[in-house]
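Yeah, one chain of the complex is gone here, protein chain that is, but the others are all in their spots.
Just so it is clear, A and B label the chains in written order, and each chain counts residues from 1 on its own.
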Amino acid sequence: MSKTFSIGGIHPNDRKFSRDHPIEEFPIPKRVFLSMNQHLGMPAVPVVQKGDMVKVGQLIAEPAGFVSAPIHASVSGTVSDVALYPDFLGKKVLTVVIDTSGDDWLESIDRSSEIKHEITDTPQEIFKKISEAGIVGLGGAAFPTHVKLTPLEGMKAEYLILNGAECEPYLTSDYRLMIEHGQEILIGGELMRRVLGDVRGIIGIEENKPRAIELMRKHAAHFLQWEVVPLKKRYPQGGEKQLIDAVLGRKVPSFSLPVSTGAVVQNVGTAYAVYEAVQKNKPLISNVLTVTSSDPSIQRNYHFRTGTPVREFLNAAGAPEQDGTLRFAKVVNGGPMMGKAVANLDGAVMKSTSGLLLLTEKETKRQEPGECIRCSKCFQACPMRLQPYLLYQLALAGRTEALEEHRVFDCIECGCCLYSCPAHLPLLDQIRLARNVSLKNKRKK
Amino acid sequence: MTSTLLYTILSLSLLGGLLAVVLYLIAQKFKVQEDPRIDQVLEALPGANCGGCGYAGCRAFAESYVNNPEMTDFFCPVGGNDVMKNVAMVLGREVKEQVPRLAVLRCNGSCDVRPRLNVYDGSMSCAVAADLYGGETGCSYGCLGLGDCVTACTFDAIHMNPQTCLPEISEDTCTSCGACVKACPRNILELRPKGPKNRRIYIACASKDKGAVTRKVCTVGCIGCQKCVKECPFEAISFADNLAYIDPSKCRLCRKCTAVCPTGCILEINFPPKKSSD
Partner (left out) sequence: MDKLLISPAPHLHSKDSTRRIMRDVIIALMPAVLVSVYFAGLSALLVIVVSVTGCVLVEHLIVRYLMKKKSTVHDLSAVVTGLILALNLPVSSPWWMVLTGCVAAIGIAKMTFGGLGHNLFNPALVARVFLLISFPVQMTNWSVSNSIFRPDRWELPKGLLGAQGQLLDAASGATPLGIIKEGLANGLTMETLSQQHDLSYWHMLFGHIDGSLGEASVLAILLGLAYLLLRKVIKPLIPLSVLVTVAVFAGILWLTDPSMNADPLFHLLTGGLLLGAVFMATDYTTSPMSPLGMLIFGVGIGVVTMIIRIWGAYPEGVSFAILFMNALVPLLNKIKPFPYQKEVSRG
């Protein structure tokens, strides 16, 4: 009997077209754009200057505080600029631009493909390596991993849950990683488990990935503290709060961190990055992403260097036509439910980018919004048991207090409400805005 | 038959009388003593409840005005000096006169000078779009053109111009309440003095990008060349973050700056056309 979370959720068609395409190495771009804002929290502070020579893996920016992460050069070459550049959203961010020459790595990095099983580091050393490698949550939110692994006063972690749900339609990067690097993921998980103390390890995987479940079970058999939990296919299963509910049956209270329920959730991609950082000394300078669309010729999985411009992936995948026009209407950075639309194709992918999704106008164009018919489908779909129809109206009217009374801050922006609204109302657009205001107010207090 | 009628009339009258007494007693008990001058002040106010004065509606303004005699910075932007004189008369106070103002848009990037790079398909709200990304054009400071200011205006003074894709503010109906200024997520609306004979000069750009970047995305943006700063004889133009700004309190409307601006982003409003000999 597979498990799942208890409230709301939707069942979009999973469209994992690229699931059988092995991970390909993406060519090193001529120029990378490394944004200082690749994680939640304070932007990193550059420590290189225009004209500096850097090697692959060299530190180029230091964290600006505890909730922040360092950034490393993903290519070797010359720093050609440190200035404000528009990112893929068209917003201006401080960016380090490196012109590539060759592929010259730091000597300390072990580049062999041999799997290193033996764990020699103490938990303190592992923790230090994780925070120095600039590892962030690769499930999408990009929250610095070392912060999550830091114990909080009065809260004891009992479980480490590796998130292999990949509930977003289209994306297959986590799936491919589990298939091709399952052992490394488990070693990475084991490393984080040791940091947290003697906790139990659980890997949650959705049922639509039977091969991954089978393989991970086989690998987990070599470890004492690990088990694989199959989950029903349902969105947003991979949400942190939903995953904890699905696996442990515990609900995270408002304004509390997930660890208050005794669970720490990490993406399987993060576990792989932790393995590389601790066992191979390799900082987070590359990741796996899915470039996919409903066109069978554009369905790939790539292992890429961070900072590669979005356009390069589209060119490599053969997305533009002969005359340079794109027959797709929208490029999404991330999954179709929570990813962000790319406004600037010259903007670069980041550490936590898990997919580039090409959608046609027919697939993605929003319909003309109608009138709310009070069908309450949004309420039924909301995994946080909010009343999106009400929050939407309150947000339009700007009623901040009423919004907080109805727990707008609990919104996880999963998009289930907007997805299911038959009147095509832009529910989440307004609720997200109201939520951000509410959270800002809360922080001030 | 008669008795039924009689009983009905009697019982209903009795009930009515009883309830009237109860109502009277309750009204007496919960009577709120209020300064009658508040109502007089309220009478003198325009009653638009726009919140432009900083209070939640005209009544809140009136209450505060009556109850805080030591405070002097009360001003109703909608009513202007005339209304404030009437209000002050009720309490026999002085008015600090203010110059009439109106909202101006510090962006002149209409559709043809600022090409669209992508198409926005979300909720028709500037706040949502600004939260999401850099905007439809390359300029991440300029007007988003989705009309949050139009919605915010309670005086029907702002309308989108479909030709320019920019909002237009009507001089006659704008009351300088400032609702649009608060609504604009890009902070490009500003309340400026209407000026003598409604003449005024301002820089219609808010871009803090470097000149080269601004020039690439918009032909009428401020490129930070500082020619106007040097030209101004009254030191009314300040310069910061690649952007010049004209201080309306120092500007004497000499129009020297408009002549030197290479992109024409300094707008002069309601001036007679310059003589060709100039």
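The working rule: contacts are C-beta pairs under 8 Å (C-beta built on N, C-alpha and C of every residue); 3 or more make two chains touch, one makes a residue touch a chain.
Everything quoted here is computed from the prediction, not taken from an experiment.
Visitor: Touching the left-out chain: which of A:Val82, A:Leu138, A:Met178 or A:Leu345?
Guide: Answer from the full complex: A:Leu345 touches the omitted chain.
Visitor: Write down which of A:Val67, A:Leu94 or A:Ala423 is the residue touching the left-out chain.
Guide: Residue touching the chain left out of view: A:Ala423.
Visitor: Which is it among B:Pro46, B:Pro100 or B:Gly122 that touches the chain not included here?
Guide: B:Gly122
Visitor: Going by the touch rule given at the top, which residues of subunit A touch the chain that is not shown?
Guide: That gives, for subunit A, the contact residues 7, 10, 12, 154-155, 169, 251-256, 260, 320, 324-326, 329-332, 334, 336-343, 345, 357, 359, 361, 363-367, 370-377, 379-380, 384-387, 389, 406-407, 410, 413, 415, 418-424, 426, 428-429, 432.
Visitor: Contact with the hidden chain only, please: which subunit B residues?
Guide: Subunit B touches the missing chain through residues 116-123, 128, 132-133, 136.
Note that in this section only the chains that are shown with their structure count from here on.
Visitor: Using mean CA coordinates as chain centres, what's the subunit A-subunit B distance in Å?
Guide: Centres of subunit A and subunit B (C-alpha means) sit 42 Å apart.
Visitor: Would you pull the subunit B residues touching subunit A in the complex into a rising list?
Guide: 117-118, 121-123, 125, 127-128, 131-135, 138, 140, 209
Visitor: If you look only at subunit A, which of its residues touch subunit B in the complex?
Guide: On the subunit A side, the touching residues are 86, 89-92, 340-341, 343-344, 364-366, 426, 429-430, 432-433, 436.
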